[in-house]
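Here it is, the structure, as structure tokens.
Excluded from the complex is one protein chain; the other protein chains are retained at their positions.
Note that the chains take the letters A and B in the order they are written out, and that residue 1 is the start of every chain.
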Amino acid sequence: MSDQATGGGSGIIGMGRGSYLWLLVFFLAPAVLIYSIFSIYPLFATIFNSLYLRQPDGSYLFNGLGNFHTLLTDTTWSAPFWNAFRNNCYFFLIHMAVQNPIGLALAAMLSLPRLRLRAAYRTLIFMPTMLSVVIIGFSWQLILSPLWGISKMFLQTVGLGFLFAPWLGQENTALITISLISVWQFVGIPMILIYTALLAIPEELIDAATVDGLNQFQAFLWVKLPLILPTIGLVSILTFVNNFNAFDLIYAMKGALAGPNFSADIMGTLFYRTFFGNQLQLGDLSMGSTIATMMFVIILIGVMAYLFLIQRRMQRYSF
Amino acid sequence: MRKPASTFVVHVILILYTILALFPIILVIMNSFKARKAIFGSPLALPTPSTFSLIGYDKVFGDNSIVSYYINSITVTGSTIFFTLLLGAMAAWALTEYKFRWNTLLTLFLAIGIMVPIRLGSVAIIQLIVQMNLINTLTALILVYTAQNLPLSIFILSEFIAQIPKDLREAARCDGLSEYNIFFFIVLPLIRPAMATVAVFTMIPVWNDLWFPLLLAPTGGKQTITLGIQQFLGQYITDWNAVLAALSTAIIPVLILYIIFSRQLIRGLTSGAVK
Partner (left out) sequence: MSEVKIDKLCKSYGPVEVLKDIDLTVEDGSFVVLVGPSGCGKSTLLRSIAGLEPVSSGSMTIGGKTVNDLPPAQREIAMVFQSYALYPHMDVYSNMAFGLKFARTPKAEIDARVNEAARILQLEPLLKRRPRELSGGQRQRVAIGRAIVRKPQVFLFDEPLSNLDAALRINTRVEIAKLHKMLKATIVYVTHDQVEAMTLADKIVVMNKGRIEQSGEPLDLYYKPANIFVAGFIGSPAMNFLGATVKKNGAVTLVDGQELKLKTPTAAKAGQNITIGFRPEHTTLHGNKDLKFKGTVDIIERLGEMGFAHLRLSSGQTIIAEVRGDPGMDIGAATNIGLAEEHLHLFDGNGNRF
């Protein structure tokens, strides 16, 4: 039996098959066990749970894909679900449209040769990413609060005082505001990833472009940018996974109800609320699992799409 | 060849953005040291001797639980880092060095964890923790965070271990060291830089996480500092001094750690992403 596990013999000369097996177990077992029990098993258990419906008497009845059907079509469930899904999409789009281009622009500037204070800029701009969302969320709540009036003051100094409103408290602006705060916090990550990719481009290539007659901006657009497309793809997929998994910031700023009137509700908060219950409803294990499984499916679809559609085409750009 | 004008513009943009990035933080810390009137009266001013006040901090630290929250966070983060590094290095070593049938499969199995968010299994995790009678303990957090960070840790450490010259390991074998000795006395010391990187990379998300402390250890004095601050903020929401002080208390240690370790952190972030 130990032969089978090791593929027919010890990999080390002089060590018997039995001891080789123990060697492997010693090194691998702890990590694999913890990972399987607390990471993989729960995932499958959740998917499993989503196939069962909790009965009034507390037992669980197999329901096949019934829960999903309920989630997607039964108004009591589907309205909040589609609301959360739609909000999550907006959340993601805002990140893609604001966070990633800003990160790209900052990275492009930081990667300019002979830029002084480069490391200082990088360290300082990355700082918000380090802080917990609790801090970020609350700090911004204070800054945007009409009571303190700081943001109003700033807008007034640039003549845009009329724009000010309690954005966080208004239904139509709450989500965008929170999204922008999230962008503000996490811009550092695409910035650093793209910056590193830009550094990997050989300087000689830019010299060749300069000799070919391109100025700095053109060289960036036509030479550097195509070569970092794989990294931009990576950043996009990371943004996608993170956004559809997000919870912390919205919970910190708006609580589990993600108000006002669920306008800031995304998949993560919906999941939390469903599973744990709140003042409006009891916790529901089955539907909670169902929502979690849906999130998993959505993320999986996104990752698969990325791997098959985009990753394949990215091969073109490797050195 | 480069026009000084364009360099100037670049610096202006970078400085403006840096101010944008730092401003909220500075504002909060600055105002946490001011009396309530000054916070509202002159929010942008630095604390002066007349406006200086520690009243917020009194409230934050008055209730001794803040200190215990810090200790909880340190325990959880520290232990997670320890186990992630140790178990991760061991697994990375075995997967890189030893040939056996399930090697590739196991590697793929562990790689899944990098992409799949562990939070989605929270329902089952809670059930598991409850069954194991570990609800409201730090142990639960440590186990979950370790599981969450192992895949990436194994991946990064594997890359590093693969770079150790084969000759070194073979010389050690010729010298008569057992495989276990080789790991603990030769390999581990050599991958210290990578381990430092993984440590820093793991530290921040674990310290800052809100989700799992909320789910697994929300009461009974086992809160982490992140959760504790969140609860405190919820409680004292109208007391601006206390709130600002609490935020600053949470910010400053992280800031200090960050400034010390920023280089490793950025290196870790980039090596983890290149896959």
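The rule is short, and it goes like this: contacts are C-beta pairs under 8 Å (C-beta built on N, C-alpha and C of every residue); 3 or more make two chains touch, one makes a residue touch a chain.
Nothing here was measured: the structure is a model prediction, and the numbers come from that model.
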Which candidate, A:A29, A:A165, A:L214 or A:I310, sits in contact with the chain we can't see?
A:L214
Identified contact with the non-displayed chain, of A:A45, A:C89, A:L155 or A:L227
A:L227
I'm checking contacts with the chain that's been left out. Which of A:L205, A:L238 or A:L257 qualifies?
A:L205
Where does chain A touch the missing chain, residue by residue?
202, 204-205, 207-214, 218, 222-223, 226-227, 316-319
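To be clear about the criterion, only the chains that are shown with their structure count from here on.
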Given the complex with chain B, which residues does chain A contribute to the contact?
4-7, 11-12, 15, 20, 23-24, 26-28, 30-32, 34-35, 37-46, 49, 106, 109-110, 112, 114-115, 117, 121-128, 130-136, 138-140, 142-143, 147-150, 153, 184, 187, 189, 192-193, 196, 210, 216, 234, 238, 241, 245, 247-248, 251-252, 268, 275, 285, 288-289, 292-293, 295-296, 299, 303
Contacting residues of chain B [partner chain A, same complex]
1-2, 6-7, 10-11, 13-14, 17-18, 20-22, 24-25, 27-28, 39-40, 43-44, 83, 87-88, 90-91, 93-95, 98-102, 106, 109-110, 112-113, 115-125, 127-128, 143-144, 146-148, 150-151, 154, 173, 179-180, 183, 204, 207-211, 214, 226, 229-230, 233, 240, 243-244, 247, 250-251, 254-255, 258-259, 262, 266, 269-270, 273-274
